[in-house]
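Of the protein chains in this complex, all but one are displayed in their positions.
Per-chain numbering from 1; labels A, B and C assigned in written order.
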Amino acid sequence: MKTFDKLESNVRGYIRDFPVVFSTAKDAHMVDEDGNVYIDFFAGAGVMNYGHNNTKIKEAVVEYMMGDGITHSLDMGTEAKRTFLETFNDVILKPRGLEYKIQFPGPTGTNAVESALKLARKVTGRTEVVSFSNGFHGMTLGSLALTGNATKRAGAGVPLGNVTTMPFDGYLGVDADTLAYFEAFLNDAGSGQDKPAAVIVETVQGEGGVNVASWKWLRNLEKLCRRHDILMIVDDIQMGCGRTGTFFSFEIAGIHPDMVCLSKAIGGMGLPMALVLIRPDLDVWSPGEHNGTFRGNNLAFVAATKALDYWRDDKLEEGIVFKGLRVRERLDALAGQFPKAQLVARGRGMIQALESKLDGFAEEICAEAFANGLIMETAGVRSQVAKVMPPLTIDEVVLEQGLDILENAIAQVAARRFPNAYGKSVA
Amino acid sequence: MKTFDKLESNVRGYIRDFPVVFSTAKDAHMVDEDGNVYIDFFAGAGVMNYGHNNTKIKEAVVEYMMGDGITHSLDMGTEAKRTFLETFNDVILKPRGLEYKIQFPGPTGTNAVESALKLARKVTGRTEVVSFSNGFHGMTLGSLALTGNATKRAGAGVPLGNVTTMPFDGYLGVDADTLAYFEAFLNDAGSGQDKPAAVIVETVQGEGGVNVASWKWLRNLEKLCRRHDILMIVDDIQMGCGRTGTFFSFEIAGIHPDMVCLSKAIGGMGLPMALVLIRPDLDVWSPGEHNGTFRGNNLAFVAATKALDYWRDDKLEEGIVFKGLRVRERLDALAGQFPKAQLVARGRGMIQALESKLDGFAEEICAEAFANGLIMETAGVRSQVAKVMPPLTIDEVVLEQGLDILENAIAQVAARRFPNAYGKSVA
Amino acid sequence: MKTFDKLESNVRGYIRDFPVVFSTAKDAHMVDEDGNVYIDFFAGAGVMNYGHNNTKIKEAVVEYMMGDGITHSLDMGTEAKRTFLETFNDVILKPRGLEYKIQFPGPTGTNAVESALKLARKVTGRTEVVSFSNGFHGMTLGSLALTGNATKRAGAGVPLGNVTTMPFDGYLGVDADTLAYFEAFLNDAGSGQDKPAAVIVETVQGEGGVNVASWKWLRNLEKLCRRHDILMIVDDIQMGCGRTGTFFSFEIAGIHPDMVCLSKAIGGMGLPMALVLIRPDLDVWSPGEHNGTFRGNNLAFVAATKALDYWRDDKLEEGIVFKGLRVRERLDALAGQFPKAQLVARGRGMIQALESKLDGFAEEICAEAFANGLIMETAGVRSQVAKVMPPLTIDEVVLEQGLDILENAIAQVAARRFPNAYGKSVA
Partner (left out) sequence: MKTFDKLESNVRGYIRDFPVVFSTAKDAHMVDEDGNVYIDFFAGAGVMNYGHNNTKIKEAVVEYMMGDGITHSLDMGTEAKRTFLETFNDVILKPRGLEYKIQFPGPTGTNAVESALKLARKVTGRTEVVSFSNGFHGMTLGSLALTGNATKRAGAGVPLGNVTTMPFDGYLGVDADTLAYFEAFLNDAGSGQDKPAAVIVETVQGEGGVNVASWKWLRNLEKLCRRHDILMIVDDIQMGCGRTGTFFSFEIAGIHPDMVCLSKAIGGMGLPMALVLIRPDLDVWSPGEHNGTFRGNNLAFVAATKALDYWRDDKLEEGIVFKGLRVRERLDALAGQFPKAQLVARGRGMIQALESKLDGFAEEICAEAFANGLIMETAGVRSQVAKVMPPLTIDEVVLEQGLDILENAIAQVAARRFPNAYGKSVA
């Protein structure tokens, strides 16, 4: 660990929560250099949907490398990219009745978001974009302007402009219609709200605290966009690729976003990759108008293509729904079990979470869990939410083991905080 | 190719210049799906310094993968990252008397630049940054504000602020002292130039047209920064990792930048990776203040570590100097050989170029070269520069073959343009 | 009129609504060059609170001029300015228990607003300012960013930044607590709303459509500002100087704004003048940090001082209340009289208005009134509000005459629009 303290910038974060040095990983397990094994309910912040070192995906990549396949290609044509494009179209888009042009921006989520913003502004000739409270869309200047978190925003060092934040579903209480509020501004030419080029929305806000937009709200948001000729961009970087139960997180809502940003799990085994899906008539890019060196990460294309095999039948989806419900069932039970902890469970598919109103409670849960071999991170601007986000492919037995550790962790923290209510120790 | 037309966004660029589908590559050769072999003077826009599928690097990566090494880790601790940190410090920094903290931003160049901007603004409390004419620093909003190219700037869709462009070395003619101009503005509190947090500079502007800053100019720029308490950031994304003859492109100038951005070739074999080197006392980042999912691309760490073996002795550097001089010798000869083409050769180390004042000439050279099995790209805002940028490890025989193709290409283009002067065909 | 068409810019506005050439005016009457007399319910957009060519004020100014008093002084010391400062302090501030430093910015409302913004940003070190839907604060770039009207905003030609618009009292319906919405954003560090330096508010939005903030809402806004350490600026440019019944429009609310902007009627007889009142401990201006040539319009100081005589006893205030109630009584009656016109009356003191939901109705009323000798303007972003804003000193008989003309005008318009309901003509 001294090496990191001495040589790595103070900006390093997760290593402070998980202060070990990892060396190997397989499926839903990670192993540190001392041989300690951890169950992974973090999944690389939503990257490892198919598990660490997924055997089939890894084999495809290694085979490709051994054959001297193209590794890096910018936006030149390669066999690996062509195969990905065709497979993605055949396996994902066509069966869902979707038609999109595919842009490969730089291989990070923020680059996909910046691309979508540029194109939305170009198409409409407008400068403003609307994002939502507690949204998280990335850390480069264009994406950061969309991001709600005050600390991260302050990092810009310059005022962030050309963005207005509107309240996300549920932000003003369960009864308040946040879109009515938004539309009041749009309907009134005296509102001071310049007509936006686009809205950008996550269907479930991962970093923002696992806030779940209802299907109805998403449908109403789409209608609002249509009424006012505003483009709708779904940032599906963390929630896409099956996290919530379907490949795209918005499928059940039945909406058709004008653009969709994908990254994280799209690369199959953690290889950097990002996509922007663009409604064909909006693809008014000039050649090279947005570029970047690592757009052609072919190892990621190979891995991504292989990963799409999971979507050729319904097994993965069914597993997500089943295991997601099981996680939620146990979280709900935990919330009931520890009323003093003021826990609320929420989520969709295999992103589930427990929020505690008590300061620091969620952080303590995660720390205790880690000490007992379970990797979980907090979310929300006050780290008030403990997030359960395992690989989608996690074995059910391992999932239950992880949930047991979580239960014990909560019990330990509760026992420390409320010794009379829950006893000094439940271990 | 139909797949790309149908499914990929119009933004795709290089595939239009190199309209084939590549399938494999090894060292300085690329092979398309029809088995045609190309010599690579493009090197993935400066990524492939150690050649495609460099055997030793690739073996290290495959071995790591086969052992289920961590693939993706965000900014958690991993063995692969620790080894890279230590190796980079021991092999690169220490022997050069440099001391830097190392930040891993998102694994693209633009992310490194955005990080450096944020930190410079945070450290100084100032908002303005100075970049140079024809600079290229990336396509996300913060980096794009630093970029000179008008077409790329227009892609932002919003006015780009908080940046002033100053003239690069030689921009106002050989005799003009562009730094005197810059400093006139700094010395005068009535100049309208707000005091900048930082300057960001490339020692050789790759995308901007292979414009070479003199050592003296770079030293004077550093002095100017010190006099005015302005941070100096070197964007060594394309010119670092040996491209110009030394690991850092600024070593011979003897300057000590406050921050250095690295990417492209640092990943060893084309794997996405980026670094910001930070003067230790400037490392005032809060934990997590700048983050991003793909900061922990461990395959890249493994490849990067292996690639640093090239810097344990002087052989690579000597080869760069030797081969760089050879390229320049031949380019100078070509300039003399085709006076009507108005060619000027320039460059440093193994980035060399021919500029032609004639509209479209450089583009025609590259197209002709490609038709004859040589991959080269143009640079400069009017694509007026043909860029020779092979892998640093290119075999001398292959290098000469490539230069022969280039010579023939120029002769063909010249013969078409000036049939009386150079004959109808020289093939 | 040809002269104006030929020589004056197309930007001219009011002359299109009142297409005559005025030559003289006295108290609440204006006379055009053909001798036609008009009753003035417009009062120079709220400037002529004491009537045109108010005898006592005018005499004071002429006497000052005849004595070769200083006319223009920038911010040098003059007797006229000193007398104004002392009188304003003695007659206005002290009796109301208020303590403010007085800044003389350029003599227009927008200059006062720009000054207040600068100072608020300097004091707090923050960049954002919150304004309210349908607010109007001026047309220079800083003030325009605060202004709600989309057409006026678009005139900027650049995106307007560093401002967020929040909903004014009543904006989201009578039951919605718009400040709860505002505070939800402030309370949540993930809201994307950067903490503002200040809020700027009109107690009654004149240009925005005579929208009246309740005393409770204003008090709650002040409390919200105190809780979050945000400065509160009241733009009292149109509503101050007695328009709503007290010298400052916020007196009855019992709030103590950190800054107050005054202009329009402060100059007594229409002479350009503006003030910023500053809580003494916030007066951190450096000498000359905000300047401007016409800050020292001494004729305005003389007129303003004389006008303050009206505030030495309660007569004016009582008259405003009395006449304001009378205007409202008649407007309410008109709303009842013409139900098809869907009229709603609202206002405070001597700014009263009729809004009609019918497109163009208010504009037709004002045009018809003008044709019959009454000057009134519309307000609101769709010109949907007919505004009654006579001089505060208007004679009661003249006031009734004006209201009679207004009644007839409505009847005429109603008769045209709904011939069956109201008859073809009521004249």
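Here is the rule we use: a residue touches a chain if its C-beta (ideal position, glycine included) is under 8 Å from a C-beta of that chain, and two chains touch if they have at least 3 such contacts.
Treat the numbers as computed from the prediction; the structure is a model and nothing was measured.
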For the chain that's not shown, point to the residue among C:Pro107, C:Pro167 or C:Gly208 touching it. C:Pro107
Sole contact to the chain not displayed, among C:Val37, C:Leu74, C:Ala371 or C:Ala421: C:Leu74
Consider the whole complex, including the chain that is not shown, and state which of B:Thr108, B:Thr124 or B:Asn162 touches that chain. B:Asn162
Residues on subunit A that touch the omitted chain in the whole complex? 158-159
Contact footprint on subunit C, counting only the chain that is left out: 1, 3-4, 7-16, 18-26, 30, 33, 44-48, 52-53, 58, 61-62, 65-79, 81-82, 85-86, 88-89, 101-104, 106-111, 114, 117-118, 120-122, 127, 138-143, 145, 151-152, 155-158, 161-162, 197, 237, 263-264, 269-272, 276, 278, 283-294, 297, 299
Note that subunit B touches the chain not displayed via residues 127-128, 131-135, 146-151, 153, 159-165, 167, 171-172, 180-181, 184-185, 188-195, 208-209, 380-382
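As a convention for this text, only the chains that are shown with their structure count from here on.
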Whole-angstrom distance, CA centroid of subunit B to CA centroid of subunit C, is 59
Subunit A to subunit B, mean C-alpha position gap in Å, rounds to 32
Junction residues of subunit B - those touching two or more other chains: 158
